[in-house]
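For this view, one protein chain was removed and the others were kept in their places.
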């Protein structure tokens, strides 16, 4: 992840980025949490499918795709738009919360669901931290 | 697209889908509009990059990923959750509107931006139509 | 799809594209087949997961992602590289064939598997047609 953050540091130092005042460590935390959540959701969906847990598999597959897209948007610093980012972060938090709630129902009998719920919760926390910081910024 | 809708019809006829009352033709329109928007955005981003239009390229790349994810969520009928879908549709509309606004600025000099803005506008219309229909449904 | 091909025509008319002699109708067929296969695979994986068909769901999820990426690479005309495209097309054909073989095993009892296998077969045919045309081109 150090390479990513070295590149992010260079990208964010450009003067005309609408989110240039976002803390780099907060960004790193979010990118890492989204990446981990995407990976956990892909593996949980894969395990679910063999266990007839179709609802959980679909929620996890959706959550993996949403986290992937959210992470891609964070890495494209040139495209930052506060309104778009805020709206997508809200969707991402809603998705991760719903996936965590679904996985938590199976956490006692299924270890992959327990771990996937944890990854979703961490993604929610990282998103909310960043959304809090962004509220103080003017819309671009 | 007929194959997709044949499969969608089968999937939506299952009795326990939270969005089973959504009209199939409305769903088809949305999936087709998102697919076309994703493709237009990928090509516009590709053309932009060689023309030093970094902001437009980044907006289009983000919009392609958001439309891709939104379409995937629509095709996974087992994972329908009204709250999650609504939130993601709002993010998708916000993204497509912002991308259309950006592309429209270059529409006169750049044919790919003019067409990309059109594709974004059609995706917005299809999403809004579906969101209107969903407002009358109870949250799952 | 007309919009996509209008944009593709503009992009491919640029003089320095390594694959500029590829027939536009062949490209259109490939993009449409990949898009349809991606959509069929996403829906088949979704249905499989509730039926304890884990192996089929995983194959279909992989096939959806491979077709998505293959389609994205076709739409990015600026990035055409004959060696890379050929290698990715071979991987895509191998993936679609394996997914078709898996789905065909369940085709009699499962309508979504029958339709997904058809979509995979059509993607294979479109890829092979293009690969045949590309063999006559020099490596970039």
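Per-chain numbering from 1; labels A, B and C assigned in written order.
One rule holds in what follows: a residue touches a chain if its C-beta (ideal position, glycine included) is under 8 Å from a C-beta of that chain, and two chains touch if they have at least 3 such contacts.
The shown structure was predicted, so the numbers you read here are calculated from the model rather than taken from an experiment.
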Among A:42, A:58 or A:99, which residue is in touch with the absent chain?
-> A:42
Touching the left-out chain: which of C:22, C:37 or C:59?
-> C:59
Contacts of subunit A with the missing chain: which residues?
-> 1, 3-4, 6-8, 10-11, 31, 35-36, 39-40, 42-44, 46-47, 49-50, 64, 68, 71-72, 75-79, 111-112, 115-116, 118-119
Missing-chain contacts on subunit B, rising order, are 45-55, 57-58, 61
For subunit C, enumerate the residues touching the unshown chain of the complex.
-> 54-55, 57-59, 61-62, 65-66, 68-69, 72-73, 76-79, 81, 83-84, 87-88, 90-91, 94-95, 98
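The rule we apply is simple: only the chains that are shown with their structure count from here on.
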Give the rotation angle, in degrees and rounded to the nearest 5, that superposes the C-alpha atoms of subunit A onto those of its identical copy subunit C.
-> 180
Can you check how far apart subunit B and subunit C are, centre to centre, with Cα atoms defining each centre and the answer in Å?
-> 20
Determine the centre-to-centre distance between subunit A and subunit C, using the mean Cα coordinates as centres, and give it in whole Å.
-> 28
Shared interface positions of subunit A, touching two or more other chains = 54-55, 57-58, 61
